Each structure stands twice: as structure tokens, then as C-alpha cells.
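Only one protein chain is missing from this complex, and each of the others stays in its spot.
For reference, chains read A, B and C in written order, and residue numbers begin at 1 within each chain.
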Amino acid sequence: MKVRYFAWVRERIGKPEEEIDLPAGIATVADLMAWLSERGEEYAYAFENPKVIRAAIDRAHVRPDAGIIGAREIAFFPPMTGG
Amino acid sequence: MKVRYFAWVRERIGKPEEEIDLPAGIATVADLMAWLSERGEEYAYAFENPKVIRAAIDRAHVRPDAGIIGAREIAFFPPMTGG
Amino acid sequence: MATVRLQREPFDAASEAAQLRRGRGDIGAIVTFTGICRQDEAGAPLVAMTLEHYPDMAEAEIARHVETAEHRWPLLGVTVIHRYGRILPGEDIVLVVTAAAHRQDAFAAAEFLMDYLKTRAPFWK
Partner (left out) sequence: MATVRLQREPFDAASEAAQLRRGRGDIGAIVTFTGICRQDEAGAPLVAMTLEHYPDMAEAEIARHVETAEHRWPLLGVTVIHRYGRILPGEDIVLVVTAAAHRQDAFAAAEFLMDYLKTRAPFWK
């Protein structure tokens, strides 16, 4: 599964995207954020306040309780500022 | 005093403007319209329904009861259509 | 900051907008409205429209409405050009360009001026 990061989420984690093999038991966007936070300081910093993080599955906005099984691309980003 | 006509008021009267020497007793825009109506068929036709005619004195909108003494230019025209 | 012009000739919307913003760093939004003579302006096919106006009065009245807009919204520039005379379908009739720091002000002022120009300005079709 491809995970992409934008804006300060990307800056904190230090990379724009990565391929991730999901362990069993990670079913929702919120689960994935919690699991990512455990991967290191940079992830913990990026997801320290998960309520402000927005997510998209396959380029459509989703809520934290959305299921991620079968998703090809999940993105995390701060609230959009517009152009 | 210069009197100017626009749009169908001009078309009915058959000229865009004329110089007029006002007789005594013509004090308001409404007086002037009534007096003009007496000048011939074309004027009578133009002013047959004075309520729809708009007037301006020296290029500012005025109501029919506006005084015309001292005016340099009086204009009569139908309601504006905009551009 | 404000330009009002009545003219028989066509105008160039792009160069008017370019002139309004030239050398300025405070403008964040430019709204350009172009009114065009439609083929069926009166409901039936149109060969040409002849727009009559009251020359000095139209300029003065439009300028007065531009002033009103400038008082009502924080504008950084306004241009109004209105044509008169014979206008063919597909040709431009009227141009309003408004510049402001923020989009809402530029939109509101352009709409206000166009509402006036299309309904109460001293023009007759």
C-alpha cells in the first residue's frame, strides 16, 4: 500500500511517500495513524495531534473511521489552505 | 434653453435637440412637457404618456415637479435600458 | 485609480486589466467582466444593436457609481468602459475591471457596477 504525506506532515516525517506492508489488525485510517506513530520520533511528531490530520483513500476524502482494506493509496495531510 | 431628446422620444419628435424660448408660466418639467405636447402631432405623440418619460436638468435626473428656471439643458427620454 | 470611458471603438479587456495591476504588489484579486452582444439579444436573431446614450450624463453617472463602489469596498483599482453606437453580435459591449486585495471585494464591486450599468445607466437599446 502506498502512503503519501503532504505539507507539514511530509516535512515532519521527512519523505513524500513510502510503500507499507500492513500488519494484521490495522483496519481503519485511525488504526493506521496510530500504528505509524509508533514507527519513530518523526512519525510521532507528525501524528501527535491526529485530530487535525486529514486523510484520503485513493484520492477521495475519508473520515478516520474509514476502512482501509483494499486501498491502493492513502494520503495524510494538514487541513487544506487553498491556493 | 436647450432641450434634448433620446431614444423613442427623439424618434417620435424627429430631432435630437432644439433651442426653445420659454413662454411665461412654464415653471416645471411637467409644465414643459404639457407645453411641448401642444406644438404638433409629433410632440403630442412623444409625450402622450408623460408618466413614462424621464427627465434630466443639466444632466441630473429630476422629477416632473422640478423647477426649470435657470436650467441650461433639459433632456427627455424613456426609461433607460442599460447597456 | 478609477477610469471611466465611453467609446464607439472596441476595447481590449486584457490590456485594461494589465494596466490596472502594473507595478503593484498589493493586488490579490482582479475580476474582469465582459458583456457581449448576443446573437439573440432580444429573443429574436439580431443583425446589429445600436446603443444610444446621453454622453456627458452617462459618464458623470457612471463615475458617481464608481465612487460609491470605492467607498463601499476597499478597491485598489476600477476600470469601466462602455461602448455606444452600432455593435455586432459577438462584439463586446461593456467592460468592468475591479482590483482588490481580496476576492470578495473585487467580486462585489464588479457585480454592483454591472447591475447599475445593465439596468439604470443612461443607455437605450
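Everything that follows uses one rule, which is that a contact is a pair of C-beta atoms (placed from the backbone, for glycine too) under 8 Å apart; a residue touches a chain by one contact, two chains touch by 3 or more.
Because the structure is a prediction, the values reported are computed rather than measured.
S.K.: Where does the absent chain touch, in terms of which shown chains it meets?
M.R.: The omitted chain makes contact with A, C across the full complex.
S.K.: May I ask which residue of C:Ile30, C:Ala58, C:Val78 or C:Ala121 touches the chain that does not appear here?
M.R.: Per the contact definition at the top, the residue touching the missing chain is C:Ile30.
S.K.: So that we can see where the missing chain sits, which residues of subunit A does it touch?
M.R.: Touching the chain left out of view, subunit A contributes residues 4, 6-8, 10, 56, 59-60, 75, 77-78, 80-83.
S.K.: To test your reading of the contact rule: which positions on subunit C touch the chain that is missing from view?
M.R.: 13-14, 17, 21, 24-41, 89-90, 101, 103, 106-107, 110-111, 114, 118
We adopt the following convention: only the chains that are shown with their structure count from here on.
S.K.: Please compute the C-alpha centroid of subunit B, do the same for subunit C, then give the distance between them in whole Å.
M.R.: Going by mean C-alpha positions, subunit B sits 29 Å from subunit C.
S.K.: Just give me the whole-number Å value for how far the CA centre of subunit A lies from that of subunit B.
M.R.: That pair's centroid distance is 75 Å.
S.K.: Find the geometric centre of each of subunit A and subunit C from their Cα atoms only, then give the gap between the two centres in Å, rounded to an integer.
M.R.: 49
S.K.: Return the residues of subunit A touching two or more other chains; collapse runs of consecutive numbers into ranges.
M.R.: Correct list: empty.
S.K.: Which parts of subunit C, given as residue numbers and ranges, touch two or more other chains?
M.R.: none
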